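Here the structure is laid out as structure tokens; the discussion comes afterwards.
With one protein chain held back, the other chains of the complex are shown just where they sit.
== chain A ==
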Amino acid sequence: MSFLTLDRVSHHYFYKNGYTKALENISFTLKEGEFISLLGPSGCGKSTILSIISGLFKQTEGHVTLENKPITESKLAIGYMLQQDYLFPWKTILSNALLGPKITNNNEDSMRQTALQLLEEVGLSGVADKYPTELSGGMRQRVALVRTLINDPKILLLDEPFSALDYQTKLKLEDLVGKLLKTYHKSAILVTHDIGEAIAMSDRILVMGSNPGTIAKSFEVPIELRNQLPLEVRKHPKYQILFDKIWAELEEKEKQKGRSS
């Protein structure tokens, strides 16, 4: 059953003396519990897609539906995790984690326990009363993950959440996120520039083309890779085969881009 559906979605950004068509005719569906990655050159509209799904702004054409209802009317929570953590420096780690419940008036006090538990689950016990500046980049990104998960979103939108981290931290966080999403059976859309990360984490990979952003090709990740943790996937023989296919597709896109511009 399709859960989230994008149906011929286009988006324009308007300014005083012109406009950019950022997306054209984007159609895809996300099933419940599925993990999709969006890969594509910079500026092809990946962040725009996530912003539209999260309801930050509305597409200029087409429809986005969640369980057959327009996304704007849906009551299901959507969690959006940005490239940088954007923890609020004047709030403690615990208050940062509790931001979602505070905004939705979802009894902050009763969520305290949940927040502490989630912090512990991501390996951050004992930092609840610290401030974000006292934490390392990887720790901060884990707090941001807790902040996103606490409202129990049905869909997680991840916009290059690991790109600012060093390689080791990144692999560890990939494992953590992969595990959490599997246990809580959540759907997710991940934006990334890293082909390896896309293969390691997702069930399906959508490669995008730019000017305007379109979906060029869709790759299924082989079943053998899906249930493995991200670190293990990278060692599997089928990983390399898929990697090369996607690499070739992206190269093709680069060439087209070179020709058109």
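Criterion: a contact is a pair of C-beta atoms (placed from the backbone, for glycine too) under 8 Å apart; a residue touches a chain by one contact, two chains touch by 3 or more; residues count from 1.
Basically, contacts and distances are computed from a predicted model.
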* **Chain not displayed: protein name in its UniProt record ("Carbon-monoxide dehydrogenase medium subunit", "ABC transporter permease", "Heterotetrameric sarcosine oxidase alpha subunit" or "Thioredoxin reductase")** => "ABC transporter permease"
* Listed residues A:T104, A:S136 or A:Q240, member touching the removed chain -> A:T104
* Considering the whole complex, which of A:Q84, A:T114 or A:Q228 touches the chain not shown? -> A:Q84
* Positions on chain A contacted by the hidden chain, ascending -> 54-56, 78-80, 82, 84, 86, 88, 90, 99-100, 102-104, 131, 147, 151
